[in-house]
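What follows is a short report on a single structure.
As you look at this complex, bear in mind that one protein chain is not there, while each of the others sits in place.
Up next, subunit A:
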Amino acid sequence: MLRAIGKTTPLLMESILKKTLSLSACSPKRFVIKDHFDFDKKVINSDLPIIVNFHAEWCEPCKILTPKLTELLEDNPDIDLAIIDVDTNIDLVHLFEVSAVPSILAFRNGVVVDKFIGLVDANKIEELIEKLLRKKRI
């Protein structure tokens, strides 16, 4: 947060306000990524750890995992969720070498810290979330 003060813009102020207010409101932060610039802004430059979900509408396993992830992260103010539709974001698919959907990448401070492919079991999903939360406290 401190490093941002030098470049405080109205948008950033709004985001800081939202985060401090959201602790009481507990609003789910769920982004749908529109393009590469959107990705940089919301994922790479995210202050919180963020789970990125590569999703396709024509993929049945995705239709099961995406709602489950949303549900698990809904009341969690410490992790954000970004959804990337692979059909409209081919450049991001190539950039992260996503070979199959659903693909989940966990980001912290702009780098990938964990990932898994496919509709995995509930424990694996929870482990990923725990791992993201744990490292944050160090």
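Definition applied: a contact is a pair of C-beta atoms (placed from the backbone, for glycine too) under 8 Å apart; a residue touches a chain by one contact, two chains touch by 3 or more; residues count from 1.
The criterion applied here is as follows: contacts and distances are computed from a predicted model.
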Absent chain [UniProt protein name; select from "Gpi transamidase component pig-u", "pyruvate dehydrogenase (acetyl-transferring)", "ATP synthase subunit b" or "Peroxiredoxin-5"]: "Peroxiredoxin-5"
Chain not shown: contacting residue from A:32, A:64 or A:133: A:64
Residues in subunit A touching the chain absent from view: 56, 58-64, 86-87, 90, 93-94, 98-103, 117-121
